[in-house]
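I have a structure I would like to understand better, so I am pasting it below and will then ask my questions one at a time.
The complex is shown incomplete by one protein chain, all other protein chains being positioned as in the whole.
The block that comes next holds chain A.
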Amino acid sequence: DSHIQYERVGADVTMKCGSMDWDAAVTWTANGTDIDESHLNGSYLILKNVDLTQSGQYSCYEGSSWHLKYQTYLRVGTPPKEPVLMCRSNNYPKGFYCSWHLPTPTYIPNSFNISVIHGTREMVCEKDVFPKNRCHIRYLQLFSTVKYKVTLTVTNPLGKNSTTLTFDEFAIVKPDPPESVVAKPVPSNPRRLEVSWQNPSSWPDPESFPLKFFLRYRPLILDQWQHVELSDGTSHTITDAYAGKEYIIQVAAKDNDIGTWSDWSVAVHATPWTEEPKHLTTEAQVTETTSASTSSFMPPPTTKICDKGAVVGSGAVAVCWTAGLVLAAYGVLFI
């Protein structure tokens, strides 16, 4: 008869040859290879301080007849450490998902059980087919003052462990990054780049739950990013790019009012438009000087560098103030 046996790494394992007497003459094999008699205590097999390499099939044969008397599959592993649990709402207000993993492998099968409690009510978190170790929940109510309590328990034959997350509905809102980010040069404008993107497709209702965006860009040759925060629209024109330099550009999204910023989008590269060099003569130099002076009469860019850290609250106000002052200045000019 054959079964599975789970043992901890470092444990001492004693295997009995089924119903055979202690003093019976037997031979043990591990994965078909004979085991030396020094590991035997009578007919018992003694494995001291087992390690992962000792996992395998162990068989016990009666001495003379070579009948198989006992067989077991030894799996060496560890009890589970505290699992890592994360919950996030990337599809607000539809619901949220939780995903988990173990910080270190156990080398033996684990089963996970997740429970979600909202006030007095227990909610069902539906397991996703893919990826595994993930489940999702639909919100029944919005704008709840009661926290959600999510407990994940992981169990395996050697032990169990659990972790709990408690959070408010608003705290876990984090959209997916913007999609289809495209950056293009603007013809005849050597310092401009036109960037456009789309709302993440997982965000179900951008009309009622609008997203705001954060754009960062830098030339490849520099380390320092420039930042722009945009409270609406899915496009922006960079007007202060260094002529002829290749830029790397990324966008992030956030619900206008709650939660945290998404991860950065996939980076796109673009180089501003440059004039085709025709001849290296004084004629070309004259053209360059003219275009340089006309660009100095262009209105100052309304994008301002905002430090991302200061964006929430006062930083956003600074952006709006500056834009407001510029508008006011022009208004006064025109009246």
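Everything below uses one rule, namely that a contact is a pair of C-beta atoms (placed from the backbone, for glycine too) under 8 Å apart; a residue touches a chain by one contact, two chains touch by 3 or more; residues count from 1.
One rule holds for everything that comes next: contacts and distances are computed from a predicted model.
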From "IFNA2 protein", "Cardiotrophin-like cytokine factor 1", "AP-4 complex subunit epsilon" or "1-aminocyclopropane-1-carboxylate synthase", the hidden chain's UniProt protein name: "Cardiotrophin-like cytokine factor 1"
Hidden partner chain, touching residue among A:S144, A:S180, A:Q198 or A:T271: A:S144
Contact residue for the chain not shown (choose from A:S38, A:T104, A:T120 or A:S188): A:T120
Residues of chain A in contact with the chain not shown: 93, 119-120, 139-147, 149, 166, 170, 207-210, 256-258, 313, 316-317, 320-321, 324, 327-328, 331, 334-335
